[in-house]
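Missing here is one protein chain; the remaining ones are kept as they sit in the complex.
Up next, subunit A:
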């Protein structure tokens, strides 16, 4: 959310005619009003990239949602839960990354990757590679 603010301001500052400080303030106020709204709106799981077959995808997504809702404050245990359940259901060597900001480059077995956003601020990457 902080990033968002920075983003908004930065954009505005680039425009030459927007010099008034008040105006910028007003904008931020507006966006603050919107905040709770979009937070509510952005709570659904959003699959960003996947090559899983339909059934597997649905199951993995539901699992991620359950895990993230169960451990809202502890990403590590959420990841652990997802990894262990996936290992049980689809065979071993699953890897899970959960976080608010990270970059990654991974090698995965085809048809075994799910990269999704959840809850407006979490990114979950689940893949299999044995």
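Just a few scattered comments:
Keep in mind that, in the parts below, a residue touches a chain if its C-beta (ideal position, glycine included) is under 8 Å from a C-beta of that chain, and two chains touch if they have at least 3 such contacts; residues count from 1.
Operating definition for what follows: contacts and distances are computed from a predicted model.
This complex has a chain not shown, and the name its UniProt record holds, of "Dynein axonemal intermediate chain 1", "Cyclin-like protein", "Ribonucleases P/MRP protein subunit Pop1p" or "p34-cdc2 protein", is "Dynein axonemal intermediate chain 1". Note that of A:71, A:90 or A:117, the residue touching the chain absent from this view is A:117.
Within the full complex, the residue among A:60, A:79, A:96 or A:125 touching the omitted chain is A:125.
Take subunit A: the residues that touch the chain left off the picture are 1-4, 7, 38, 41-42, 46, 48-49, 99-110, 113, 115, 117, 120-123, 125, 127, 129.
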